[in-house]
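Removed from the display is one protein chain of the complex; every other protein chain stays in position.
Order as written gives the chain letters A and B; numbering starts at 1 within each chain.
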Amino acid sequence: MMKKKAMKMIFAVLIILFLIVQIYPVIWLFIASIKPTVELSAAPFAFPKKATLENFVNVLSDGKIGLYMWNSLKVTGISLILIVTLSATAGYALSKFRVRGKKTIYSFFTFGIMVPVQITLIPLFIFYSNMGILNTSFSLILPQVGFALPLSVMMFVSFYEFVPNELIEAAIVDGCSPFRTFIQIVFPLARNTVITIASMYSILIWNDFIFANTFISESSAKTVAMGLKDYVGAFGNVDWGSTFAAIAISILPPLLIYFALNKWVTAGMTMGATKG
Amino acid sequence: MGVIKNKKAFLAFLLPGLLFYILAVFYPIEESIRLSFMRWGGIGEKEFVGFENYIAMFHDKVFYTAFLNNLIYLVIVVSMQLAVGLFFAILLTYMTRHVTLVKTLYYVPCIITTVAITQLFRSIYSTEPMGLLNQFLQAVGLDGMVTSWLAEVSTALAAVSIPEGWRFTGMYMVIFYAALVSLDPSVYEAAKVDGATELQILFKIKMPLIKDIILLTLTMCLTGALRGFDIPFLLTSGGPGNASELMSTYMYKKAFSSNQYGYGSALAVFIIIESILVVYLLRRIFTSREDKEARRLERMQKRQRRRER
Partner (left out) sequence: MKKRLLSVLLAAGLIAGLAAGCGSKDQEGKSEEDGVTTVKWMTSRPVDGEIDQVMHEIADQYSEEKGGKWKIEFETTADRPSYLQKLKTLIAGKNMPDIIDIDADPYCQELVDAGMLVDVKKFLEENDKYDDFYPISLKYQEFTDGTMYTLPLEYHVEMTWYNKEIFDKYKLTPPATMDEWLNVCKTLKDNGITPISVDGVDRWPVQRYLAMLPFRESGNDFIIDLRDGKAKMDSDTGRQAAEFMAEMGQYFNDGFAATDYATAQSMFLDGKSAMYYIGDWEIAAMQEAYEQGKIDYFYLPMTEGAKTQANEFCVNSGIGMAFNAETFDEKTKDFVLYVIENYGKLYAAKQQMSPIKTELSEEVDYSDLYLKIQEDMQNTGENFLKPWDTYLDSNTNTIMQDNLLLLASGDLTVDEFCKLIDDSIAENVN
């Protein structure tokens, strides 16, 4: 029994050590945001000698960060709705229908997991500029959704495998159409998969830099991740104080949402993982 | 196996997603393949050059460096994310209190933007001012190991891999933990009664039961690592020299800094092929003998049915 207790203590210590490794950076980030830039590059890890809100004043005074966050929110929100809707329906088609060629289409989807996103930049850019839709939210949503689909379709398909075919057969015998079966029976069951996918992709999309940097140039359409680059000065001199203040502001909403919804997110992960 | 045979409904459910996917992923792939046979500097007309870009690629020393680096990067990232993630998930299953809080906090690094992560690690690795890592080494008396980790040729690659691994470890841990606690306790309680040790239970019973999750996460994290880009690019942009060059950073540099869109596309095509191979191998390894047997049976039945028709 003593041995067991000792083991438990060691486990607890390890867990706490790892915890420090994981959250220290976030704390550092907030401390960095209240340091003057000069102090930041001279002694990045010391506590600020003179805490200042100047960085925040700098960032908030031009009001742009609010606009950037709104743009990010728009892109993230619409992308999530599309990802969930499209992958839930496509996954349903690929799992509960008996149609020839289904497997091929499924492999075709999963193939996308392996494609590096950078290759889309030039072709999509040319495509967008011909269509005149650069600098729009859509230009970011299309690749975000497209590249999220493979994995989320895969997750939905493996979830649907757990939905007994008898359930669907019974519904069809009762005269339910495939659509009604989906909306009333299958989709509501998938709540946890939806939450898993949404929580994963909301963060990835919110933080995306590469698509935004390529397809957006007007400051009215910039997203938060791009806005962080506004504090680069002449010849590469970065105002790190302001940058960190902007980062602190920009990660606050996802952080708050995450803590607020945490119960559902981890529950969703639990279910999503065990059934996915 | 599905049960609904309505073809129209099948298309109605499938097509919207499929269209989005084709437009966003396949159209660019097709364009990249086309471009990989061209010479194009971004201005003027494209010139068809056949396999010239591919030939140049296999004569390019940096290409091999990047390829090797990518493998090392892969090993570091995947072992951090999976091994460390799994390890702490297992530890966590022995915790009784505050589990939710710990889980929540572990997940936090995923939320931070790359720009912040890179700047943080730049500060941790540096010697001037003395970064955290070097301060730690000095504190434990390893002064000889103090170095500028990002600037040193021999350490730069590891130094850019670790942040990427660190960042998503928490996410994989949460997934593993979820899988582990959802196992039905009765399965291993019986083994316990039979006198199996904790370790035996872990490796003989629990691990095989969450095999599917491990495969899924392995796929996610392997392909994620093969596409790894932003942290290495922002930390060292492949330097010093090409010491931390990855396939994706090299491709990006060739296309966007050197304006060799054709050559860059050839590299992109290579990355795609490389990723497919990795995932294919992974599936092969993980598909157990029983599964293969089952599949063969299925195929035979199909053939049988066709013949009957």
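Criterion: contacts are C-beta pairs under 8 Å (C-beta built on N, C-alpha and C of every residue); 3 or more make two chains touch, one makes a residue touch a chain.
Keep in mind that what you see is a predicted model, and the values were worked out from it rather than measured.
Here one chain is not drawn; of B:Thr100, B:Gln138, B:Thr197 or B:Ser258, the residue touching it is B:Ser258. Of the candidate positions A:Lys74, A:Lys102 or A:Arg191, contact with the hidden chain is made by A:Lys74. Contact with the chain that does not appear here is found for just one residue of B:Thr127, B:Ser182 or B:Gln200, B:Thr127.
Touch with the chain omitted from the figure is made, among A:Asn55, A:Thr214 or A:Ser250, by A:Thr214. Within the entire complex, the positions of subunit B that touch the omitted partner chain are 12, 16, 40-44, 122, 125-129, 147-153, 235-236, 238-243, 253-254, 256-261.
The chain not shown here touches subunit A at positions 37-38, 40-42, 62, 74, 78, 81-82, 85-86, 121-122, 125-126, 128-130, 132-138, 141, 177, 179-180, 183, 213-214, 217-221, 229-238, 240.
Please note the rule applied: only the chains that are shown with their structure count from here on.
Of all residues in subunit A, those touching subunit B in their complex are 7-8, 11-12, 14-15, 18-19, 21-23, 25-26, 28-29, 41-45, 82, 85-87, 89-90, 92-99, 102, 105, 109, 111-124, 127, 142-143, 145-147, 149-151, 153-154, 158, 165, 168-169, 172, 177-179, 181-182, 200, 203, 207, 209-210, 224-225, 228-229, 240, 243-244, 247, 250-251, 254-255, 258-259, 262-263, 266, 269-274, 276.
On the side of subunit B, the complex with subunit A involves touching residues 1-7, 9-14, 16-18, 20-21, 23-25, 27-29, 31-32, 35, 88, 91-92, 94-95, 100, 102-117, 119-120, 123, 129, 131-132, 135, 166, 169-171, 174-176, 178-179, 181-182, 212-213, 216, 219-220, 223, 226-227, 229-230, 248, 251-252, 255-256, 261, 265, 268, 271-272, 275-276, 278-279.
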